[in-house]
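Only a single protein chain was left out; the remaining protein chains are all shown in position.
So, subunit A:
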Amino acid sequence: MGSQGGFYQSKEFLDLVKSIGEARSKAEEDRIVLGEIETLKRRISDPDIPKRKMKEYIIRLVYVEMLGHDASFGYIHAVKMTHDDSLLVKRTGYLAVTLFLNEDHDLIILIVNTIQKDLKSDNYLVVCTALNAVCKLINEETIPAVLPLVVELLAHPKEAVRKKAIMALHRFYQKSPSSVSHLVSNFRKRLCDNDPGVMGATLCPLFELITIDVNSYKDLVMSFVSILKQVTERRLPKAYDYHQMPAPFIQIKLLKILALLGSGDKQASENMYTVVGDIFRKCDSSSNIGNAVLYECICCVSSIYPNPKLLESAADAISRFLKSDSHNLKYMGIDALGRLIKISPEIAEQHQLAVIDCLEDPDDTLKRKTFELLYKMTKSTNVEVIVDRMIDYMISINDNHYKTEIASRCVELAEQFAPSNQWFIQTMNKVFAHAGDLVNTKVAHNLMRLIAEGFGEEDDTADSQLRSSAVESYLHILGEPKLPSVFLQVICWVLGEYGTADGRYSASYITGKLCDVAEAYSDDETVKAYAVTALMKIYAIEIAAGRKVDMLPECQALMEEFLASHSTDLQQRAYELQAVIGLDAHAVESIMPSDASCEDIEVDKALSFLNGYIQDSIEKGAQPYIPESERSGMLNISNFRNQDHHEASSHGLRFEAYELPNQTVQSRIPPASLASTELVPVPEPMYVRESYQTTIVPSASSDAGSTELKLRLDGVQKKWGRQTHSSATSTSSSTSQKTVNGITQVDGSNTSNSRTRETYDSRKQHVEVTPEKQKLAASLFGGSSKSEKKPATGHKIPKPSSHVVEKSHARKSSMEIASEKKASFQQPPDLLDFGEPTVKSAAPSVDPFKELEGLLEPTTQVASDENHGSTTAAAKSPDIMGLYTETHAGIYDKDDSDILSGLSNPPVTNMFGGTTSMQVAQSSKGPNLKDALEKDALVRQMGVTPSSPNPNLFKDLFG
């Protein structure tokens, strides 16, 4: 290939890249790029530039835009290039267009026609390029213009085209499910394509369809299982192997699909057990991709109807992940553990130390994943340790997004599992103090409600204890500077409601504190409003109790300030306060009853107390009130708007020639057709109306009718509409209850087993662990084997009632036997057993892969010549090393000459350690050296040096 190592762009472009690379600051870079934009603007508008030059300019434009600058002046030129006959130019045009434009851009309309033409091209590469553009540039309105062409391509002789056509159809489905809903069966058909690549591509849309609606695809379970079986048995062509694994990417997709299909479906799951078990056994856990497949197996096992044997293999795999040194595997292990503990909670115990190690790991990603796991396994026995850890971590990070998330998790856990009120209040205080402004205000409102309602127990003393401990802690916290606004609101509210409730603090003390808050945070109106209302409550309570109210001088000063405040809200509150203070005890009690924040307020929505007043007015001659809906003028307007909306959605573009003029002109024109002509620039609008007339459903305002109007495409039209769609998206509930049953069952059977293993494991490991870690482990995990203690005040925790467990346990044994029996009777099914009559044409009754292998046998021999190096390299490990040493050596050369030429950057000295080790490899590589030297010479000639000393991308492959 001509491009190898050679840079065939012009000197100008190289200069540009170089100068940008050397720019010292962002400003300098911007200056250079702006200069480049000016140059390009000038050059590009020149009417006769050679195509080759034009191509380069467009590439430079793409580059400029990648750096974040506006290149919109050149979009039209990129569009023009797509019309070109030369493949090279066309491809560049399409590339630029897909990068520049979005599907709603005005210029798209200029490309649709070209895409249509290219989709029909004889050259399959042109078709592929066009399909690529289709994915990015076609929107809901233009789908009908290309849809028939794309559907035709599903049967294209080239598998690359079929694959892309499937994906394009998938993309259409994502953009507008209704416009392709009648074509969904094509995905099923393509699943039995002769080419495994096309089959693999089909899995992508099917995965999405199954995610949306599992039940309509249950019939495919056997097909997926048998495909997976054939893949694992290496019946796919060798080309699909990757690192000695048979088609791992297809395996992963299939496992994901099976996980969806088997979720909560015992019968479907039983069909999967054998093949998933096989993968567990066969999978090579030494390679990255092998572990990816293993991880997917674990996900599948934890999603489908549980099987004890598989769960055991999954647990083994997880422990291998967790014991590995690789952070990636640990991460996957933690994630997988989080999935599996939903089914068998006890497996977490044997991994306690590994989990704690991950928690203390410097890697942030791993840490977060571990917190996620802890969040999932929190119970009342370990909540304190976990939440404490979470809060510590929350304080230590700066990432607001994650801070918010972890804060809300802390709140959730604390609400659910709090062992004591004291602890709960303290935890909430910590969360608010450190992440107050990030916490959703809902959380604050929840907290207030919780304090007001107590924990829903009858025990009033516990509630009042909770409140007084809250008041106490808040009074303490108020001493701290700079509290978040939300937290202050909570504090003000609680002090107002319960500040004086237990009689420990006097009203003047509390009001003084509230005044301090209002003064200290004088720029926060919400806090001030909360403070004023709290003051009002305190005074109201005092008055209602018959005590004499003395307003503090500072409080009076504050009120005077608020009475003249710019905020009407504050003003009103201040006036209300003044008014309340002037009232007698009885009136105050009915306005502000104490501790009634949770009482329902009855609202008379009919305003019946005004009836007398209305009667009087009508008698005096006033007009009676007419409800809005009955007013005639309003009716028309709203209706009109409605119609308008429908018409707007019916605007569409036509991509076909107009019909021949028809002489019989109809006089009556439905409003929808009128609207749809507006955008179409045609000399004689009458004809267009005519042609639409034939397809329009008379009632233009009906929704289904108007969407149908959009475009006319022969043949497709009739299948459209909602009918087919609605039938596809129906039943999608049920079948989720069963899992509950499954969970309890496995619990019973696995506990004894893992308990023994766990004690063994931990004993073995405890030797080398520090006592703190042990303690932490005990507090995190130790609790789970004990029976769960009932928390002090008894919160709203759903407690599994014991008799349910027993019952399901008893049922389980019989079910299990049944399932095992069934599994053994199950015959390995045929791949093509779809039970779908329409498949006939594409579906040979023989195993397609077998057939394919037969077909390919002679041809692969020939084809593999080209391919040979790569496949053998993949098969034999020494060859891989050869491949990499080759690259290594080449890189060394680049380096070396860099150093010699004196052009290199200062940090080059770091590289000497590396280069010496490469010397050996270098000596054996003759021709490569030359290659690299040439490349380097060119680099230097252009005056460009790599910005960092070692351009070797493969460095990390050596380990």
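Rule of thumb we're sticking to: contacts are C-beta pairs under 8 Å (C-beta built on N, C-alpha and C of every residue); 3 or more make two chains touch, one makes a residue touch a chain; residues count from 1.
Convention: contacts and distances are computed from a predicted model.
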Protein name, per the UniProt record, of whichever chain is missing from view ("glutathione transferase", "AP complex subunit sigma", "DNA replication complex GINS protein PSF3" or "Elongator complex protein 4"): "AP complex subunit sigma"
Which of A:L34, A:L88 or A:I626 contacts the chain that the document leaves out: A:L88
Touch criterion as defined above, residue of A:F280, A:Y295, A:F424 or A:W493 at the omitted chain: A:Y295
Touching residue (missing chain; options A:M54, A:I347, A:L366 or A:V588): A:L366
Residue, one of A:I49, A:A239 or A:L563, that touches the chain absent here: A:A239
Residues of subunit A (touch criterion as defined above) contacting the omitted chain: 1-5, 7, 9, 13-14, 17, 20-21, 51-52, 59, 62-63, 65-70, 85-89, 91-92, 95, 99, 102-103, 123, 125, 131-132, 135-136, 160, 163-164, 167-168, 170-171, 197, 200-201, 204, 207-208, 211, 239-240, 242-243, 248-249, 252, 256, 288-289, 291-292, 295-296, 326-328, 330-332, 362-366, 368-369, 399-402, 866-867, 870-871, 886-887, 890-891, 894, 928, 931-932, 935, 939, 944, 946-948, 950-956
